[in-house]
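All protein chains but one are shown in place.
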Amino acid sequence: MIGLERKVYHMAKIKVGVAGYGTIGQRLADGVAMQGDMELVGIADLAPTLSIRALRENDMIGANNVKYNLYLVDGADRDAFAKYDIPVAGTFEELCRSVDIMLDSSPGGVGAKNKELYEKVGVKAIFQGGEKNSVADVFFHGYANYEKGLGQNYLKLTSCNTTGLIRAVDCLDRVIGIEKVAITIIRRVADPGDYHRGLTNALQIDKAPSHQAVDLMTIMPHVEATGILVHTPVTHGHIITVLATAKDGKKITREMALEAFRKHPRIRTVTIDEGFKGNASLFKYARDLGNRRGDMYEIGLWEDSIVESGNDIMFAINIPQESVTIPETIDAIRASMKMQLTREEGTAKTNEYLKIGRFKKL
Amino acid sequence: MIGLERKVYHMAKIKVGVAGYGTIGQRLADGVAMQGDMELVGIADLAPTLSIRALRENDMIGANNVKYNLYLVDGADRDAFAKYDIPVAGTFEELCRSVDIMLDSSPGGVGAKNKELYEKVGVKAIFQGGEKNSVADVFFHGYANYEKGLGQNYLKLTSCNTTGLIRAVDCLDRVIGIEKVAITIIRRVADPGDYHRGLTNALQIDKAPSHQAVDLMTIMPHVEATGILVHTPVTHGHIITVLATAKDGKKITREMALEAFRKHPRIRTVTIDEGFKGNASLFKYARDLGNRRGDMYEIGLWEDSIVESGNDIMFAINIPQESVTIPETIDAIRASMKMQLTREEGTAKTNEYLKIGRFKKL
Amino acid sequence: MIGLERKVYHMAKIKVGVAGYGTIGQRLADGVAMQGDMELVGIADLAPTLSIRALRENDMIGANNVKYNLYLVDGADRDAFAKYDIPVAGTFEELCRSVDIMLDSSPGGVGAKNKELYEKVGVKAIFQGGEKNSVADVFFHGYANYEKGLGQNYLKLTSCNTTGLIRAVDCLDRVIGIEKVAITIIRRVADPGDYHRGLTNALQIDKAPSHQAVDLMTIMPHVEATGILVHTPVTHGHIITVLATAKDGKKITREMALEAFRKHPRIRTVTIDEGFKGNASLFKYARDLGNRRGDMYEIGLWEDSIVESGNDIMFAINIPQESVTIPETIDAIRASMKMQLTREEGTAKTNEYLKIGRFKKL
Partner (left out) sequence: MIGLERKVYHMAKIKVGVAGYGTIGQRLADGVAMQGDMELVGIADLAPTLSIRALRENDMIGANNVKYNLYLVDGADRDAFAKYDIPVAGTFEELCRSVDIMLDSSPGGVGAKNKELYEKVGVKAIFQGGEKNSVADVFFHGYANYEKGLGQNYLKLTSCNTTGLIRAVDCLDRVIGIEKVAITIIRRVADPGDYHRGLTNALQIDKAPSHQAVDLMTIMPHVEATGILVHTPVTHGHIITVLATAKDGKKITREMALEAFRKHPRIRTVTIDEGFKGNASLFKYARDLGNRRGDMYEIGLWEDSIVESGNDIMFAINIPQESVTIPETIDAIRASMKMQLTREEGTAKTNEYLKIGRFKKL
């Protein structure tokens, strides 16, 4: 692992590659392209998917006017790319050898296979929620355990729901100390454009406890968590209700929770009265903002959903599933590469480049 | 009120009328028609709706081979009924004068107006959840407060979600004593066939606390309840997750809860493994049973959703919104008319005639 | 085939078996149970599905108070049935040997395999639309080519959309002679209760021409047909728009079409004004009728959708996908068994027992 150590503490921009240009990979590439202290060396994929053809239609120019160089993974058919006149920069291995760190957003399970290459060429990597925890040294969340990721070679991000959920629970935890949470996840069943999965006029329940509750306990081991997940036939964001219990029988007041949530850069507090009626309002708002792809990095939190239940507090959050993990993944680069050594500095730098939290000043 | 008293303690069948032949009214009429100790004198409505035209297509024969005589409320256009050759038995007032008790399933608010007539002619009445509580002497639930309804003239039923929710909470309460519940209601936004309301690819959140939590506290004043409601674009049943806390810090084990639920006649415990994947599975199952209208009187409760959260218990139930209140409304007739004097006897008789709980023996 | 011939021209009831007790199989069993001149000997299936468990919950009593005896196909696990206390009457082969004709509603492709057994034991069979045409001697539709099925051993029914479509096109064809049709199928993507398929917020288009247009030409070879099919995220019935061109440049007037449709027993003409706003209205109406499973045998046809396009006529029909093929399948029994020798007599007998067309007199 000496080879990896050589690369950290760069004065120059950190070189980043992205494996898998799907729903998450596209957004990771965009997120990296927006970081002033990172360089997107390239992206890697297997086939000339519509996402890659869209990139080609834009002359391979992505976010922040950055060119996205395309590398091909093993097994890719070069002729298929040539057919659409898509320029190819090299092989996956060449990409891996050209970067300090890979963001792996391959389909679930492929990341574990890719890790063999990462180890071979001596490059760090950050995996997404679809991989098993064992693929990584640390199961990571930018706000909850940034320091655990410092200098680590292989990190795995929490999944979309868990990422957003932990933002809110960690936020309360740092104010009063949280002992227990019970969640209900009202899950979007597909992303916009998905034809390979879907529900029609049906709610679908999973066996309890949901994996998100279990994952939360892995990241925040002092919290006892359980929960139930129900799939719903929508595409624009999950809604999670959270019932949180403080340590030592302390009461969490509505005001206390509201104040904490309002201060968090990655939590957008909204109200029904002003027009945020549900997950689709937040999706529309992100489009109205002109955000690339109509994405939003913040989770929504309805102020008028916050209610006290005895000493406990209950509230509802909205998870923009396509984009919510991007900031914490960028945080992971910062931790792994020791670009910033504290949670506060690391997340602040990510937020600055992603323009997160600007609205807090309004 | 002397007039009303005269009518109770009949040896003969109790005479029942139904005002409003909509989604609930049709099912109330069916429910009464199935009671061996009740007589459906007639139904009343305003216009030759499709529901009434369907009845006409069946020669006015409804459930249990009973003829449903149609009475017209004030303002009804007799010619409109004549156009479709729909026989009319008389006026709404005539119906009210011919019965011991009216079941009022008029549109919300109309029941309060109808009450003037009920008082005038001296007939008892049971209102549905759409009316204000003030319309009635008692806010009623067959299992939770049957005795409070005994001999009362005006009762109001809980709404569909609250009715099903209280079944489950009351069930636990009688076993261990419940002190607090926090609920998340994943609400179906429309009934099958509704074109006047609907959501498309959107979840919609209501201000917390939900009225169902508040209503539960009215019926079960020793329980502190709160909750969040989210509308979802489906039609076949609500799903509610419940987190229940026992009194005095007692622990509710999974086994304890499961045993209690399995014994309850109006709770159908199911599992995901056997194929009950969500609300639509239960709707399909009711159709496969050949149940009239594809209805189900029981709430569903997923055994594999029951999880412990510290000392608390969490679980998910399914509410068949169109039919769930029918048994408790029949219970209300029994209480109001003093047909049976205890909760156990009243609900048992209702269950017997509605064939509820047969499956428990399998 | 001598063996088969022996069985026809019975004075006694025709003995019928049903293979596969799924969405179609259940309804075929019900349909047969309602025929005064047929006897449902039994049904066959592989596993104790929820549909079979629903039957068990009803003590194996189905439509028309008929007992549905259950036979097990090869590979069925008897213990699994015993676990739920489901009585078993015998093997699939025993069922086949006890009947005059089998209705095969097995999953697509299994029917072709079952045919080997049907041939071995010398029993006739009728296959559903999921099988290839080659499985049968005749591709059959009760109204369009009844006589072709007379005495045939193996018939295959048209699929749900094609069955309903041909009803309407054949209806016009017999009035004026149809030369060409162009259809747009707005298809429901799943049945109520389906969790294995579904679309969420998406329309999905198939390659043209749709198979329904091709199938129509097989049944009605004098008509040129083409069409486009789009899947939509709903469960209660397909809607098809039809543009029909008469032979020899003749004009089809709106009145001519309307008169023909109104006379057809299996076409229910409705209007938007009276409240039939779409496919869900028709589903609700069938439930309000108290029809078993909320089914409807007739296709809906919107009178206010009929418009002239030059000499052509355009209109929209509704296909209740779960139940629409039942009458034509019963017709197929009648044809195959030579119970009635003409289209008019055969379909009339089916209609009588299924109570189709009663509403025409209103």
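First chain written, first letter: the chains are A, B and C, and each begins at residue 1.
Everything below uses one rule, namely that contacts are C-beta pairs under 8 Å (C-beta built on N, C-alpha and C of every residue); 3 or more make two chains touch, one makes a residue touch a chain.
Since we're looking at a predicted model, the values are computed, not measured.
> Any idea which of C:112, C:228, C:256 or C:348 touches the chain not displayed?
C:228
> Touch as defined at the start, partner being the missing chain; which of C:119, C:274, C:308 or C:352 qualifies?
In the full complex, the listed residue that touches the missing chain is C:308.
> Which residue numbers on subunit A touch the omitted chain?
Per the touch rule, subunit A residues meeting the hidden chain are 26, 49-51, 53-58, 62-63, 84-85, 191-195, 200-201, 236, 274-278, 280-281, 283-285, 287-290, 292-294, 358-359, 362.
> Go through subunit C and note every residue touching the omitted chain.
Counting only subunit C, the missing chain is touched by 180, 182, 184, 186, 201-209, 224, 226-228, 230-237, 239, 241, 243, 245, 272, 277-280, 302, 304-310, 312, 314-316.
> If the missing chain were put back, which residues of subunit B would it touch?
189-190, 192-195, 197-202, 204, 233-235
Criterion: only the chains that are shown with their structure count from here on.
> Could you tell me which two chains share the largest number of C-beta contact pairs?
After tallying contacts for each pair, the winner is A-B.
> Starting from the mean Cα coordinates of subunit B and subunit C, work out the distance between those two points in Å.
36
> Show the residues in subunit A shared as contacts by 2 or more other chains, in ascending order.
Where subunit A meets two or more other chains at a single residue, that happens at 201-202, 204, 233-235.
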